[in-house]
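What follows is a short report on a single structure.
Every protein chain of the complex appears in place save one, which is left out.
Let's look at subunit A:
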Amino acid sequence: MNRAPILSVDGLRVAFRSRGRQVTALRDVDFSIEAGRTLALVGESGSGKSVTSLALLGLLPPNGKVTGGRATYRSRNGATLDLAGLPAKQFRKVRGREIAMIFQEPMSSLNPLFSIGEQIGEMLKLHEDLDAAARRRRVVEMLELVEIPAAASRLDDYPHELSGGMRQRVMIALALVCAPQLLIADEPTTALDVTVQAQILDLMRRLQREMGMSILFITHDMGVVAEMADDVAVMYAGAIVEEAGVEALFARPAHPYTRGLLASIPRPDRPEGERLKAIPGAVPPLTALPPGCAFAPRCPHALPACDQPVALEAVLPAHRAACIRASEVMADA
């Protein structure tokens, strides 16, 4: 398999204007996704996961702006594009066709006034030159691919006639109908029942095998990470604090925050009476970040030196962490 990254994000910075003040939401985000693999972007709410995904698609709200860094994307025809500075017109050719996205809320992410056939067909209309009959065939094929029963008869259904799980399948069909190289999935199963969640994850894995796309999977759920990811990037307060392969990260986390996250997963084999280990304190507001490591105030391993800026550096080959005590933390695991 081709292991060259399809997307590499390098020092990405995003700021929002809020009541006249500039608030930095992403501080030097670095990660890369290899072709055909899944990178899970993990973190608590407010850590900047969704902002990262919106920045990559050029969909930041009007008060948000990329203020630095690069996001180098290798397009289907071999050209490299910097998504951090792509003009709006060129971005439209990337969205949907090269990079597609599915969202957290299948209930509200589909337009209630258009049939699902129209909504999926519109994607083809925008990016491919097909006549109406061919478009319709492709839409039916796509609905069959995402396992919607009696697909041909559901084309004229409206979103309100479908269940949450079915709507998320429709969203997936919509996102994948132009066979994008990269799928960004922003908490796609968070709003679904656990059984439906498992079905959707299965479906995404199967489609990835069949279509070969890469997935940027955004989630706060470590269980889903273990299920889906090849690689993991952990975000905290607008920066990546650790990046590694999924086994390495679960077996030997190198950043105290990752360790805390893993320790807070409920486990059935937890001894009776033992309490879940929560990370003390809360994520600092973006307007009041500590000068050095943003996690230091909550960190059990913090030293005075932690008030100096710390970069994401390799602890092992293919395992990077932003912590001055990474090797010790890792050895302790």
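One rule holds for everything that comes next: a contact is a pair of C-beta atoms (placed from the backbone, for glycine too) under 8 Å apart; a residue touches a chain by one contact, two chains touch by 3 or more; residues count from 1.
Just so we're on the same page, contacts and distances are computed from a predicted model.
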From "Fe-S cluster assembly protein SufD", "Protein-methionine-sulfoxide reductase catalytic subunit MsrP", "ABC transporter permease" or "Sulfur carrier protein", the hidden chain's UniProt protein name: "ABC transporter permease"
Sole contact to the chain not displayed, among A:Ala4, A:Leu59 or A:Ala251: A:Leu59
Residue among A:Lys49, A:Arg97, A:Arg154 or A:His255 that touches the chain left out of view: A:Arg97
Option from A:Leu7, A:Leu110, A:Leu143 or A:Ala326 whose C-beta touches the chain left out: A:Leu110
Absent chain, residues of subunit A that touch it: 57, 59, 91-97, 100-101, 103, 105, 108-115, 122-123, 126-127, 158, 160, 171, 174
